[in-house]
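See below for the structure under consideration.
Here the complex is missing one protein chain, while the rest keep their positions.
Naming follows writing order (A and B), and every chain is counted from residue 1.
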Amino acid sequence: MTGSSPEYRPGAYREAAAHSLRETPMVRDSVGSATRTFDSLRAHAYADVESDRWRDWARDVKGHALTHLDQYLEQAERSLVRNGVHVHWAATAEDVHRVIAKVVETHGVRTVVKSKSMLSEELDVNAHLESLGVRPVETDLGEYIIQLLDEPPSHIVGPAIHRSLDDCRVLFHERLGTPLDSEPDELAAAARAALREDFLSADLGISGGNFLAADTGTVALIENEGNIRLTTSVPRVHVALVGIEKVVPRFEDLAGLLQLTARAATGQPIGLFVSLIQGPRTGDEVDGPEEVHVVLVDNGRTTLFEDDVAWEALRCVRCGACLNICPVYRQTGGHAYGWTYSGPIGAIISPGLLGLDRALPLPHASSLCGACTDVCPVRIPIPELLIHWRERTVDEGRNSTAERLGMKAYAGLAERPGAFSAAASALRWTPWRAAGRALPVLSGWVQERDAPSPSPRSFRDLWREGIE
Amino acid sequence: MRVALFVTCLGDQFFAEACADAVRLLRHVGAEVSFPTDQTCCGQPAFNSGHRREALRMMRHTTQVFADAEYVVLPSGSCAGMVRSMYSGLSDTDEARAAAEDLAARTYELSEFLVSVADCEELGDGLTGHRVAYHHGCHALRELGVSDQPVTLLRSCGAEVIEWSADRECCGFGGTFSAKLPEVSAAMADHKLDTLPDVDVVTSADGGCLLQLSGRAGRRELPVPFRHLASLLWQGVAGAEAPRGSA
Partner (left out) sequence: MNTRDQILTAIRAARERRTPVEHPGRFGGWRPVEPPPPLEGFEAMFTQAGGEVVHVSGTVERDDWLRTFLAEFQHLSMGAGVPPGIADLGPTRINPGDEHAADVGVSMARGAIAETGSLMMDARDGRRAQLLPPVLVVLVDRSTVHATVADAFESARGDLSAAIGLHSGPSKSADIGQVMVKGVHGPGRVIAVLA
């Protein structure tokens, strides 16, 4: 975030969004063009296959896995152990930090190469590594850019989409000494050279995990640059951070999930590189890490799972399609949401992962247009879940008193037609600007728009007089 | 065909002439139109902002008011979507659900009713030479699956429906959303307005969207005329002589 921005927390959403629109209109341009490109690639990739059938299938695979989650986690654990992997269970970010600290200590780790992982962002792994005196190096080009800028990712697939080519030119000029007029391939080459050194010298690679197949203990990872393959292949030790909701029953299930995720995310038939990791290097292999750890991370996921409506959000494969098509997200990008997960998916999982009090007003940051659910590869009913969190807001008394009383009064009127039409007519002739102080709904409206001009006579009056 | 017209809150107060045009259109295609005067609000504002109990009360009231109607027609995609797609899930008893599903099966958005029930594909030629942009309201599009009907009807009246890259993107209205997060809501409207092709008029089956777009265009002093679909279609039937809609 730039220095003058509002705080980075969900509670500051409105201020941060307004600030972004007012002060950094280029962000809206960059995000708008990137998301529209992603979305049209997705649309083509969906059209090439029977995507409805693919999505039904994926919904059910993830649904099946979640409704048998304990069994598949236990099976995955057995498979991983059989493969020689160290398995850890982490309830909180602190638990994860402890696992990492132990690995760092045991292996005398000084540099860590990391591949893009939203879970690692959620757990603040980099800050923890720094506190241990370890240098974390983000190796995904987008993550590398925002690490240099000291910013959080603004999109779950394209972490730096809020930054333009010119932003990158200036940044690389300052940090890597490239000429200011460098072309993208020259900038990428400079980053590649710098990061290559780190790959070769790092003692530890930390990755996330897109899927975990229970029967074979396979951690599957999707990418396009090759940095995940390097992160999980070159250093002596590999730690994979895997959310507990990532487990799927069978190795063969990956066949559909890998393809559908790629189509939804970037419109590709599959990520250019897929890593299917079973464990540490075995006797007949010439290289690869000697030690592999898988950390099964909860960090609020069981809380989300306990919610009888919102648990469906755990099907999410983090493809970003809902962000790309979201007209709300497109205006500001992800930083305004104030936490790791932004856009529609952020608005429905943050209340579960952070607690509703800390996540508000994110469930309200949607016009309920429903575009997200049209594209979601696992058919999460996102608008339904948004409304669910709004209902929880009301049930827990977290909305404003004015709104609560207003809605009660409104419902009361709606049951009494005479009073209702009288009140409605009164509203018609209310000067909105003046009434705004009493009715925040009206002041919010006129802040950005002209008040609507009411019909000279209500329809009721026209009907009474007769319509020809 | 006996049609009970459900004009909705915004229709009654801000699109009264358009609602009158809806009556004219329905009569034109042979429907006998009634207006149950006990109707109030479908409950969508309460439902969408999480006030389930209040929404339920409004749903109860609405299902009672329209219990005997053969067809219920709304000149609003969003409110029609509420009745047809949300009432059943909102119900708290089997009885309420049965009533909700029964009402849902009889409920239509206006253009949808004209094409799908009244079998009307030709209205007149009163829009000949008009360049029109059609905004697809999200709930008409996604909850009702209404997308071709309004465009077909406009074309049948001679209008040229101009391609608009953002025609299916949300205008940013979203009911209380527009007031709770006005800055983002306005930016959404701006994207619509900034991509708008050169047209004579912008129309939509949703009054809320039209208020949002015209309110924002007004604030930005953009000279774009907006009219409700019902008014434009009635002009298609009756020609320029038609009584003018208010918006």
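Everything that follows uses one rule, which is that a contact is a pair of C-beta atoms (placed from the backbone, for glycine too) under 8 Å apart; a residue touches a chain by one contact, two chains touch by 3 or more.
These figures come from a predicted structure and were not determined experimentally.
One chain is not displayed; in the complete assembly it touches the shown chains A. When the whole complex is considered, the residue among A:7, A:130 or A:166 that touches the unshown chain is A:166. Across the entire complex, the residue among A:145, A:206, A:265 or A:411 in touch with the chain not shown is A:145.
Summarising the interface, chain A meets the missing chain with residues 30, 33-34, 37, 48-50, 53-54, 56-57, 60-61, 63-64, 66-70, 73-74, 83, 89-91, 95, 139-142, 145, 158-161, 163-168, 184-185, 187-189, 191-192, 195-196, 199-200, 216, 218, 224-227, 229-230, 232-234, 244, 249, 251-256, 258-259, 268-282, 284-288, 296, 298, 302, 305-306, 308, 311.
Operating definition for what follows: only the chains that are shown with their structure count from here on.
Averaging Cα coordinates per chain places chain A and chain B 33 Å apart.
Every residue of chain B that touches chain A in the complex is listed here, in rising order: 7, 9, 11-17, 19-20, 23-24, 35, 37-41, 43, 45-55, 57-58, 61, 138-139, 142-143, 169-170, 172-189, 191, 211-212, 214-216, 218-219, 246-247.
Listing the residues of chain A that touch chain B in their complex gives 13-14, 17-18, 21-22, 28, 32, 327-328, 330-332, 361, 364-371, 374, 387, 389-394, 399, 403-404, 407-408, 410-411, 413-415, 417, 420-421, 424-425, 427-428, 440-445, 447-463, 467-468.
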